[in-house]
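One protein chain omitted, others in place.
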Amino acid sequence: MSDGRVDTSVNLGGVALRNPVLTASGTFGYGAEFAPFFDLTQIGGIVAKSITLEPRQGNQPARIAETAAGMLNAIGLENVGVEAFIAEKLPALAEGVVVVASVFETEIDRYAEVCKRLAGVSRVAGIEINASCPHVKSGGIEFGQRAEVLAQLVRATRRATASPLFVKLSPNVTDIREMARVCEAEGADGVSLINTLQALDVDIATRRPVLRNVLGGLSGPAIRPVALRMVWQASQAVRIPICGIGGIMNAEDAIKFLICGATAVQVGTANYLNPMAALEVAEGIEAYLRDSGLGRVTDLIGTLEVPTK
Amino acid sequence: MSDGRVDTSVNLGGVALRNPVLTASGTFGYGAEFAPFFDLTQIGGIVAKSITLEPRQGNQPARIAETAAGMLNAIGLENVGVEAFIAEKLPALAEGVVVVASVFETEIDRYAEVCKRLAGVSRVAGIEINASCPHVKSGGIEFGQRAEVLAQLVRATRRATASPLFVKLSPNVTDIREMARVCEAEGADGVSLINTLQALDVDIATRRPVLRNVLGGLSGPAIRPVALRMVWQASQAVRIPICGIGGIMNAEDAIKFLICGATAVQVGTANYLNPMAALEVAEGIEAYLRDSGLGRVTDLIGTLEVPTK
Amino acid sequence: MNADTALPLRVDAPVLANRSEGGANYRLRLGVAGWPGAAPGHFVMLSPGARGAALRFDPLLPRPMAVYRTLGTTASPEIEVLYKATGRGTQLLAEARVGDFVRVVGPLGIPFSLPEAGRAALLVGGGTGIASLYELAACAAARGPVVVMLGARNADDLMGCDDFAALGVEVRIATEDGSRGHRGRVTEMLEAALVGERSGEIIYACGPTPMMRRAAEIAAARGRSCQVSLENHMACGFGVCLGCAVPRADGKIALVCRDGPVFDATHVDWAGVP
Partner (left out) sequence: MNADTALPLRVDAPVLANRSEGGANYRLRLGVAGWPGAAPGHFVMLSPGARGAALRFDPLLPRPMAVYRTLGTTASPEIEVLYKATGRGTQLLAEARVGDFVRVVGPLGIPFSLPEAGRAALLVGGGTGIASLYELAACAAARGPVVVMLGARNADDLMGCDDFAALGVEVRIATEDGSRGHRGRVTEMLEAALVGERSGEIIYACGPTPMMRRAAEIAAARGRSCQVSLENHMACGFGVCLGCAVPRADGKIALVCRDGPVFDATHVDWAGVP
């Protein structure tokens, strides 16, 4: 717009965000760790580290490794548990910081229980269900890898909470559209994608996996084109809002997700190499909107122009 | 071994290779293009560009784009067709070059027909079925993405040829083990993995996909950790030999695949940036064997040491 | 030996010089052992940073670059490349220091066909395309009158003008902002030049697609023959990735690296060029 002011606010499935930039679960701690670097109210919000019913210790090292334009991680379930999250982590955050709680567990009823514990906690603007967890009952395959299991998970957590409910999808599936539709059908307010791609790397000196857990999750720029594909496919399949995640290093990357139909994005691995990445992405999106004469970020969302074959 | 000589030969499902290094279909043309760069008999063999029954023209441009530590491609089915392959391309290759023909089509019976045409062609040491093609009848989903469709494809092509038959798996699936088992059950002599990850990238200036085809396949170092994971999972699931593919840039990368259980590897995208990549990989593997005192490459295959939890 | 049919080689070439020439322009000199020589229009694929101490795979793909000219001695041949550091790969190339190595694959492609002796040539270059025309200007000048028309956004953006002038050919310059020479597009200059001028010149164009397309239209309208050198995205440069496709006027697909980069302008389906 001529006066150079643009509207970056979006409504993500009932959560009002000043701009479409959140931080991805597990890459931003519980938020307070980033307070030294920038004012967290300047971004849309943060998705906290996934929490379980009880505190968990996670895997033995090595837990991370670097790969080509990416990294592997197998942290395990390490987290402070829902009670400490509510009692200690949330109060540590400044007024006005929008917080989405992320939940993972090993059983569906435990997922639901964590959601119940979060009910009425004023600082929790929404809940994101991390469906990339191994489901013990179905032999270690991720909740998000089987439509029936995912449906049960969403149904149970939907019943357990009145807050805006987002389901974070696993990319390790044949058809992401099917998974997104399941979430929509079961009443989720939105889907977040993608979580990490299941991967493995090897040390040829020791002939051992680089991670103690053998398998790990691949994140970073390497996976961005896969994430963009899935976000675009999901946006064609469902009407609920999509939060785009995967390899976002800068504003240009984030804008690609918005163009592909994401209502908001989450910055993940980039926070490690640049603790101010999320702020810079938010500022860069605003600059892009101004430069391209778009008044509202919503004018950009889903504008991918597909050539007619 | 003390005298410094090592045995790099492997038997890949009935195809004897002087070393475990082949070139990946679609990244090595029909072979002759690389004759100026090195003697093709010095590597295990080449997998030719996938061929169809009739010559095909492929997609309109843009067909390729660069991504973080990777590239996207959507070439389409461009190839000279099986007849020209036999009449013109094979004879252009020097004596002693081991050639695996790669076949793709849009219908199962057409796949089988191409295999029949290749029967008794002396230069064809084996056939690799590219299962990453959209299957028209099942609404554009890849043959390799549905176990029952894949089973039909392998059954039909197995019946159509007596040559060593390899199935190249699509990585765009929930469980690669299931797909590998299907191939083994239907009599394939081996599986090759992985093909490209379905992906998308966007030009934020034009808000268009970078590829005319919208979606493309991601290859290069970016996908290597995903490929290693799938090769290791497949090696746990089947007894037939595995050909490891995905982001191999140098000998170290190739050795990782062998350690994860691949009997041989295919060098793909690396051929573009370094037309001598396959030769250097073969030489590097031999050097590694010598340095680590292994007498035979078969002593290395499947030696991944998994920590006891 | 005949450079037109030279087999390509792959060399990790030492950087002998890599200087900024103002604006985004750089001049790179590489020692290429065994270089078979190149004809006007030949190109190479350059992998920036491929041989730095630290293995880098981002950016991954090599960059196609015209052989600006061949230097050095038969014993130790050198090639010069004029390039613009605009994106990630060329910026990385601009960081290469003397002693670093840059992977070279080439010579590649089908070169220009030179004008018959006595025939006048009009060379039209824009942006990075200028670099593809220097050797052509040199060879054409030995056969007949040559006019070189160079276009750029502004004076800073121009490459190699002095080199062309040093060949003794007539150099006309157009910049969009008028900061040097004619204010406007180089194709306007071409159009003007063809009016009334003695006919029969052969036209060569290399630059941004719209420029080449316009040059092709003008040549057709004036009944002149025109060769263009297309700048397409490439992964391999020697016909194996099938990535560099352009549609031909006859509806078939051509590969820019193998069937080109030089094409008869009338053989290109301009509407389909990316």
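Lettered A, B and C in written order, each chain numbered from 1.
Going forward, contacts are C-beta pairs under 8 Å (C-beta built on N, C-alpha and C of every residue); 3 or more make two chains touch, one makes a residue touch a chain.
The structure presented is a predicted model; accordingly, all values stated were derived computationally and were not measured.
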| item | value |
| --- | --- |
| Omitted-chain contact residue, chosen from A:E66, A:D109 or A:E178 | A:E66 |
| From A:G126, A:P221 or A:G261, residue that would touch the chain that is not displayed | A:P221 |
| Those residues of chain B which, in the complete complex, touch the missing chain | 68-69, 221 |
| For chain C, residues in touch with the removed chain | 52-59, 85, 88-89, 91-92, 94-95 |
| Where the missing chain touches chain A, by residue | 26-29, 33-34, 36-37, 49, 57-71, 73, 75, 78, 212, 220-221, 249-250, 269, 271-276 |
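One rule holds for everything that comes next: only the chains that are shown with their structure count from here on.
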| item | value |
| --- | --- |
| Interchain contact steps from chain A to chain B (minimum; 1 if touching) | 1 |
| Furthest chain, CA centroid comparison against chain A | C |
| Comparison of B-C and A-C by number of C-beta pairs in contact, larger one | B-C |
| Distance-to-centre winner among chains (Cα means, whole assembly as reference) | B |
| Gap in Å, rounded to a whole number, between the CA centres of chain B and chain A | 33 |
| Centre distance in Å when chain B and chain C are each reduced to the mean of their C-alpha atoms | 35 |
| Distance between the centres, which are taken as Cα means, of chain C and chain A, whole angstrom | 46 |
| Multi-partner residues of chain A (at least 2 other chains) | 68-69, 221 |
| Numbers and ranges of chain C residues touching at least 2 other chains | 57-58 |
